[in-house]
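Reading through the structure tokens given below for one structure.
Here the complex is missing a single protein chain, while all its other protein chains stay put.
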Amino acid sequence: MFFGKRSKATQQPLSAGTTDASKSDRKTNPFTPSLKTNLDALNQLLGHSSDLSSRSLGSPLAPDITMSILYLGDLVDDTKLNEHVLRPLLSSRLQSDLRSNDLVELIGERVIEIGSTSVSVSLNECADRLLEGYCLLLIQEAACGLLIDIREIKVRQVSEPSAETVVRGAQISFNESISTNLNLLRQILRSPSLHVEEMEVGSETRTQLALIYLDGVASSDTVNTVRSRLQAIQISSVLDSGYIEALIQDKGYTPFPTIKNTERPDAVAGGLLEGQIAIIVDGSPFVLVAPVTFFQQFQSPEDYYIRFDIATFLRLIRYAAFIISMTLPSLYIAVTTFHQEMLPTTLLITLAAQREGIPFPGLVEALMMELTFEILREAGVRMPRAIGPAISIVGALVLGQAAVDAGIVSAGMVIIVSFTAICNFVIPQLNMAIAARLIRFLFMLLAGMFGLMGIIAGVLAVMIHVVRLESFGVPYMSPLAPFSWSRMKDTFIRAPLQKLIKREPHKVFQPDNKQK
Amino acid sequence: MKQTRISNYQLALMIMLFMIGNTPLVGGGTSAKQDAWIVYLIGALVGGLFLWMLLILQRRSPEADLPELFRQLFGTWLGWVLVLPQGIIFAYQSSRNIRDFSDMTVMTILTQTPEWSIKLIIVALSLYAIWGGVQYFFRLAELLFPIVLFSYVFLILLIMLTGLPDFHRLQPVLGNGWGPILREVFPSMIAFPFGQMLTMLLFWKYVTPKDGLRSTTLSAYGLISLFIIFMKMLSLAVLGPGLLDYSTIPLLEVAQLIRLADFLERLDVVVTLLLVIGLFIKLSLLMLAAVLTISALFKLPYRVCAAILAPIIYGVCFLEPNSSVHEWIGEHIVIPYVIPGQMLLVVIAFLVGFVRKSGRQSTG
Partner (left out) sequence: MIKHWLRFMYPFILLLLLCGCWNRVEMNEIGVISATAVDWKDGKWIVSYQLVIPQAISSHSGSSSRSEAPVNVFSTEGASIRQAIGEASREMSRKLYFAHNQIVVVSESAARKGISAILEIYMRNPDAREMVSMFITKGSSRKLIEQLLPIEKIPGNAIQRLIENEAGNNSLYPDMTLYRVLLDLLGPEQATGIPELTIAGADEPLNSLESLKTTSTKSKIRLGNLAVIQGDQLKSWLSQEDAAGLMWLTDEVGRVTIGFDCSKEQNGPKNSAAIVSKATTKHKPELSADGRVTMRVTVKANGSLLEYACPHKLTEPEIVKQIERRIAEEIEAEMMKSWHAVQRIETDIVGFGTVVNRAYPKQWKAMRTEWNQNLTDLKLEVKVTFNLTRVGFSTRNFKDAQNSE
């Protein structure tokens, strides 16, 4: 048809292709039989880095052959190096007359006491591995090297979740290490159908990421889409999962997040079980989950741990809070400056009495207060932990109370702004909360110009916008638009668990074009 | 490219929103006094017949929309000539709705705001709504329908709770005989709002699966007709025939009377906003219909056509000097001549198709 969604398979490359070209060059760089040449070549590849240690040694294994061990001193585990690599080599009781490549293999198989060893014939691969913390054993006359995994990875302990807290449920969150995160996930989902595909992104950072899904539950189309989008990423550095999110999402120009991030293993596991796909990015404790709908961002894992009636109530509260945090200040502006007839007489009189002597128009007053609050909030996030309480006292007491006393803002406005702010904290997904904050300002401006009519126009515009959003082929507003009765059981309400179990999981996240 | 598809559910919701549209705004049937609701009832029944005919047309060539249908029935050239006025009528109706929209807002909530700005907002919003195409626009209906439904339910509940409706005011039934009723029904009531189902001829082809289409359309039509009749009866029961005739927007008048628990009062702003949503859907759908028709006729890309038509529609709604002229044209030209004319074209198409089919059968 003439108005189908434009395909967005390829992403714009963010870094030019020069590094790319050299990368493919290096792959074909082979070993030579000369130990000296190899060492020089590696030194060259690693830029004569001063933390590259190389040690030549002679082993009783083959006394006449010179060996050399290379490693980056800061990245390897010294104990492993000494106990499980050097000691077996130096005190080997094995005798052999094998030469060159065969000897390398023999050492890898029979001498080294480390689980992961591999023989590599590519100098570039060796250089890459050295950068990860492997050590490399080179032997005179051999045109290959033995890579031994003795990495030491500095990892933060797993701790309680800080961004998504729950009262009931697991109190554990991901950390920055991809292997820890996979470990946490595997501990919850001990299923053979949990597929993990690892890949590497970023020409400079070479960040590990893992694409995870439950085979048979996730739609293969979606998996393919995600995979191809991940493979299409061309960027030099990835420092957080936010980079990946921005690069693979469907539509960039929207305040609404179409990929969810979470630091809770149980939330990820729950998503996987519903057919979503998770992407763990090394170095980020926030795991991406996609595809995700608007309504799923209002669900907390806790919803499923507590009683269904309470969960339903809490969920409705969250939706209400979302709507309030988006529209309340604008409604206040509209009603007090355009539609005073809507207020009950006594309330009007009370508010009017407060406004006597306030120098600013309602819109300016509201914008001022909202901006002040946003600044306070940002200050709260950025400032050193120790002075946190100070800001809240200054913010709440000095600014709020004093401004009212001084007759700069009306008390009603302070109530509205604070309540709006509190409502905003209720939304479980920070990204969604920020979207509400942004849209709030738009609505306030509209309300200042056209009153309620402006708000309605704004709401309609936002609705038109969200209805056109999709997350990996899943309509963003589903199951409301397009409507699905069966999924309503877990959208606005949370039906009792036994009702939810009957749901066929793989039906949940079918992309729209598969429903034929 | 992805296939544009509409589910039966989306179709049903869109029909309902479209039919509610500006119906509360346009009086209709007031000269039949307390029997105005009977006018609506008969209008709905006759409109149902027309709809049934449309559905037969659709079934004969399920994958064709209005321009395609006319091309099939009348040939390329004549079909083109006959479809062009339809496209223009859609666009004109859309523009009339914009005018209704701004008249209403200026009259009720934004008394000092210049009309051009209100119209500009609504045109821009409609253009934005249809920019993504049929599929997304019908999805929007799913989002808006619950809001409209809950607001109406809430409103009706409040009206009932105030104790204002006195259904005795509907008596005496047929006090003035059938004369005034029939005069209102033919042709105005059939044309508006019930004849406007004609617009759906452009969208049926996107519905998948097709087998539920007929029952969905008819039941949505039936439900919404009942609702419209009920709303008419309710306003009659609150206002009585005299006051109903006297007030420009009866539903708004009714809402003004709500006074409950000292704070649920002055809900007319809410009603205005409800009307705003209804009008918005209606004029956007008409604009969509116009864009689809015109773009098919002139072989223009969809978005180019939308971008050309929207400013024209915006311009046209300034042609009438004041709201009285606007209403007069609506009452004396559009409803009795323009829309029935459009319907007549479709009826002719139906008959031509019928003759052709039987002709083919006899020869074959």
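Labels A and B are assigned to the chains in the order they are written; within every chain, residues are numbered from 1.
The rule is short, and it goes like this: a residue touches a chain if its C-beta (ideal position, glycine included) is under 8 Å from a C-beta of that chain, and two chains touch if they have at least 3 such contacts.
The structure presented is a predicted model; accordingly, all values stated were derived computationally and were not measured.
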Sole touch to the unshown chain from A:355, A:437 or A:494: residue A:355
Consider the whole complex, including the chain that is not shown, and state which of B:60, B:183 or B:259 touches that chain. B:259
Residues of subunit B in contact with the chain that isn't shown? 107-114, 117, 120-121, 124-125, 128, 131, 168, 171-172, 175-176, 239-240, 242-243, 246-247, 253, 256-257, 259, 265-266, 268
Against the chain that's been left off, what residues of subunit A make contact? List them. 252-254, 336-338, 340-341, 345-346, 348-358, 361-363, 411, 442, 445-446, 448-451, 454, 457, 461, 465
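Note that in this section only the chains that are shown with their structure count from here on.
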Counting only contacts in the complex, subunit A reaches subunit B at residues 1-5, 338-339, 341-342, 344, 347, 450-453, 456-457, 460-461, 463-464, 466-468, 475, 477, 480-483, 512-513, 516
Under the stated contact criterion, what part of subunit B meets subunit A in this complex? 1-4, 7, 9-10, 105, 109-110, 113, 118, 121-122, 125, 128-129, 132-136, 139-144, 146, 208, 262-263, 265-266, 269, 272-273, 276-277, 280, 295, 301-303
